[in-house]
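Here the complex is missing one protein chain, while the rest keep their positions.
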Amino acid sequence: MHPALSVILLTTLLGVGQGLFLALYTGQLYSVARLLEHQDSQTFYAVGSALALAFLAAGLIASFFHLGHPERAWRSIACWRTSWLSREVIVLPLVMLLVFLYGLFHYLEWTTPLFTVAGTLPVDATLIIGALATLATFALFICTAMIYASIRFLQEWHSALTVINFTLLGGASGFMLAAAFSAFIGVHLVGFYATWAVILTLAALLTRGASLLRNHRLRPRSTLQSAIGVRHTTIRQIAQGAMGGSFNTREFFHHQPGRVIRMARAGFLVLVFPLPILLLGAAWGLSSEVLPLLAFLTQYLGLLIERWYFFVEARHPQNLYYQSIA
Amino acid sequence: MTQLALVIDLNVCVGCHACVTICKAWNTSGWAGPMTDQRPYDRDPTGTFFNRVQTFEVGTYPNTETVHFPKSCLHCEEPPCVPVCPTGASYKREEDGIVLVDYDKCIGCKYCSWACPYGAREIDEKQRVMKKCTLCVDRIYDQSLPEAERKPACVLACPTSARLFGDVHDPDSHVSVMIREEGGYPLMPEWGTKPANHYLPRRKTRLRIHEDELLRADNPLKKEGQLPAPSGDEQTLDDITSW
Partner (left out) sequence: MRDPAAQSDSETGRIEVKNTTCYMCACRCGIRVTLRDGEIRYIEGNPEHPLNKGVICAKGASGIMKQYSPGRLTKPLLRKRKASRGEGKFEEISWEQAYELLGKRLQKIRAEDPKKFALFTGRDQMQALTGLFAKQFGTPNYAAHGGFCSVNMAAGMIYTIGGSFWEFGGPDLERSKLFIMIGTAEDHHSNPMKIALSKFKRNGGRFISINPVRTGYAAIADEWIAIKPGTDGALLLALIHEIIHQGLYDREFLVRYSNAAELVNLDETSTEYGMFVRFEIPPEEGCFEPQNKLWWDRELDKPISTHTEGADPYLLGSFSLPDGTAVKPSFQLLKERVEEYTPEWAAGVTGIDADTIRRLAYEMGVTARDQKIELPIQWTDAWDKDHETVTGNPVSFHAMRGLAAHSNGFQTIRALSILMSILGTIDRPGGFRHKAPFPRPIPPCAKPPKGPGDVQPNTPLNGMPLGWPAEPDDLFVDDDGEAVRIDKAFSWEYPLAVHGLMHNVITNAWRGDPYRIDTLLLFMANMAWNSSMNTTKVREMLTDKDKNGDYKIPFLVVCDAYQSETVAFADLVLPDTTYLERHDVMSMLDRPISEFEGPVDSVRIPVLPPKGDSKPFQEVLIELGSRLGLPAFVTTEGKRKYRDYPDFIVNYETEPGSGIGFLAGWRGEAGEKFMRGAPNPRQWEMYAKNNCFYQYELPRSYQYMRNWNKGYLQWSRHHGLTRYAEPVNIHIYSEVLQKFRLSAQGRWDGRQPPDRLRKRIETHFDPLPFYHETLEAQLVDTQEFPLNAITQRPMAMYHSWDSQNAWLRQIHTHNYLFVSPRLGHANGFDDGDWVWVESPHGKVRCMCRFTEAVEPGTVWTWNAIGKAAGAWGLSPDANESSKGFLLNHVIAEELPPCEDGEHLSNSDPVTGQAAWYDVRVKVYKADKQEPKESSPQFKPLPLAPGMEKRRGRWQGYVAGMFRKKG
């Protein structure tokens, strides 16, 4: 597939935003459970939410660049029954709304407990909104990933691993950002978030690795034989009926040499996984405030490449019809 | 339920591209147009077409078959391109199974094209909406056309009548009979998309000459007194027996 920048940005930015929100809410849950110290609603949660919202909004904006007619984007909520894209379009604003409310409540410090569960856990509005937002965030991960995973012709994508990877990688990058954010504003959650970031990154390494392996082993379901319905071991295309290119050669081909693709794979495997972890380790060792940010940026850069590779790796069966010109 | 479709007979398609340009001509000024061209007189000209003819070679010299292969939207019975469309712009008509795009609703997200394993959809890069073969829906019901011409443009144009049009759900239709009797097949059946369009394979006519057909009582050489004798100077019993 052709890796469109808008889609790469869209999926990675949303991932960061969603991950960051999850990190904030995880932090809040820990502190409600008194496993972590309490953070300031305004400076930490509200600002953090704003940051998450910014990423989500950036993702949303990026998505518009993918549309031929962004002014009609509203129409895309119509088919939520069947279309994961439609569902994403519905869930994304919902996530943004909930994250916004979550941030707003924190900002307005409407955090008076509404009731107490089991006598020990005070539940305030933010906790409820956060819970809803968490659900929505996971739903969004699923929707976004299912856009890709649901296309069964794209065998590289058509797998639960796609959903898991999107979720874990989004989570990892969000927690990574949370660590950087914590370091930046000087709260003591760097270690907490860094630990989770490392755990998520390692988990993602496993699942992303698994998908690489899976894709490596995939045998395309469709062949030239099934594409044109001729049974013979040797079939070659000579002409595709258009010599100056067509939508089919632009949208479904990456036109990248193998060398570049291999470099990209190595690149993202280094940038997404070991390097940020090392940087976090170094940050911990050096108690640096900038290294966590660097770790996040490194990982995000890696994710851009990862997403690029995600597209490049996917071989669309239509490509069988577009092999040669003459 | 009716399912209109094309049946394409690879046995007679000579790859002339008539169906390609007549489709463009009909549709660019029609309901589904324009079909925009990009860089029409410059380097790498490209544009929107609903139908393309491709060429494949099967086998190696000297046993090569050259297969011309026209391809347009197959109007799948389980069209994966339809449910993925977020806006409902892509739809399959209840009454005749034609899969269409409503340009007024399409947001140009290209998602449907990803969901088509056949590469049958093309975005119009200028209008930025998705386009595809309409099965000439704006011809086949047009009462102002004579009945015989209420057929897709490409079907009427095809010089070898390699393109047949009809209802593949009606077992008695010409297309159904051809599919049944001439070995019609769908493309990429492995995906369960159930393309309505079918293809008919190459069929070979062979001739078998039996050796004895070369020998005939009325061989004209007889009249010349020159019937081919058993070649040359082989011995006969007559030459060597003496009792």
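Every chain is named by a letter (A and B) in the order it is written, and numbering of its residues begins at 1.
Convention: a residue touches a chain if its C-beta (ideal position, glycine included) is under 8 Å from a C-beta of that chain, and two chains touch if they have at least 3 such contacts.
Predicted model, so just to flag it, every value in this text is computed and none were measured.
Undergrad: Taking the full complex into account, what residues of chain B touch the chain not shown?
TA: 11-18, 20-22, 24-26, 28-47, 49, 57, 59-62, 64-68, 100, 102-104, 126-127, 134, 137-145, 148-149, 153, 156-162, 202, 204-207, 209, 213-214, 216, 219-228
Undergrad: Touching residues of chain A against the unshown chain: what are they?
TA: 234, 236, 238, 241-244, 324, 326
The criterion applied here is as follows: only the chains that are shown with their structure count from here on.
Undergrad: Using the average of all C-alpha atoms in each chain as its centre, how far is it in Å between chain A and chain B?
TA: 43
Undergrad: Across the complex, what residues on chain A touch chain B?
TA: 1, 66-70, 72-73, 75-79, 82-86, 89, 147, 150-154, 221-222, 224, 226-230, 232, 234-242, 244-248, 251-252, 316-319, 321-322, 326
Undergrad: Quick one: in the complex, what on chain B touches chain A?
TA: Checking each residue of chain B against chain A gives 17, 20, 39, 43-46, 48-49, 52-60, 65-67, 69, 71, 80, 82-89, 105-111, 113-119, 121-123, 125, 127-129, 185-191, 199, 201.
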